[in-house]
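Note that this complex is displayed minus one protein chain, with the remaining chains in position.
Right, chain A next:
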Amino acid sequence: MSIPLIPVMPAAKSTLEDIEIQLLLEGIYQYYGFDFRDYALASLKRRVRRIMQSEEVSTISALQDRILHDANCLERFLIGLTVHVTAMFRDPSFFVTFRRRVVPLLRTYPFIRIWHAGCSTGQEVYSMAILLHEEGLYHRCRIYATDMNDYVLQQAKSGIYSLRLMQEYTHLYLRAGGTRSFSEYYTAAYENAIFRSFLKENVVFSQHNLATDNSFNEFNVILCRNVLIYFNSTLQKRVHQLFYDSLCSFGILGLGRQETLKLTPFEQHYEELDRDNRLYRRLH
């Protein structure tokens, strides 16, 4: 039928901006070890441009100069470059399906290990802890919540979110199949909602970079939602290898709403547990 479009930007046509970005990313990798070289370029470019505005520099080379000579600037760069948007019970139907399709499988294990890769500020982790608690499984679980960015991990660890968000989260909780009163799970203090401490008793927060770090355990469930969209196919392949190697036989992989295993070398190694909600099960 139709043939794929051939990419139309041969190397010779790289713009100066493209070259500067490559140099910047290479420098950051060589000097600090953070590897952004295989991130999807279009969205990365947008964010680099925005950081240039806030740093008030007019070229990427000037930004590079500042980042390489000032670790504070690197910190700001790391915050500005990665997208941390998240919510409790984001995509409620994912959680509804998880309850219906995955929880029964988890009941068969005496002990359950779950990995949230790219957990950002932790909302997804607390959502899962609540779900497992309501299903009577939480005490058998250990949840590993990781992100490359220490700043968001600290927020995740604190379990404190703005009280303003709770109305929206309550709404999402109910649509995700929640049966209790959502306010049971936090106490309000001034402008903040502080999540109850039992929700993090079985959670281990730690720094882990999907681009450079290796597997650290074997898991029954790996959730990595809305992280792989920021990577190009080369890095996606690396991460899928990592997930495959880190899942037990018949382990569950959950991806973001518009992410798939299609076109990856791992497609044949999983069965689709639920297509619309991007839940896959490792075959043997």
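Here is the rule we use: a residue touches a chain if its C-beta (ideal position, glycine included) is under 8 Å from a C-beta of that chain, and two chains touch if they have at least 3 such contacts; residues count from 1.
The definition used in the following text is that contacts and distances are computed from a predicted model.
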Legend entry - Among "Sugar ABC transporter permease", "RNA polymerase sigma factor", "Spore coat protein" or "protein-glutamate methylesterase", UniProt-listed name of the chain not shown: "protein-glutamate methylesterase"
Legend entry - Sole residue of A:Gln22, A:Ser158 or A:Thr260 that reaches the chain not shown, by the stated touch rule: A:Thr260
Inset, instruction - Would you write out the residues of chain A that touch the absent chain, in ascending order? - result: 2-9, 13, 40-43, 45-47, 83, 85, 226, 228-230, 232-233, 236, 256-260, 262-263
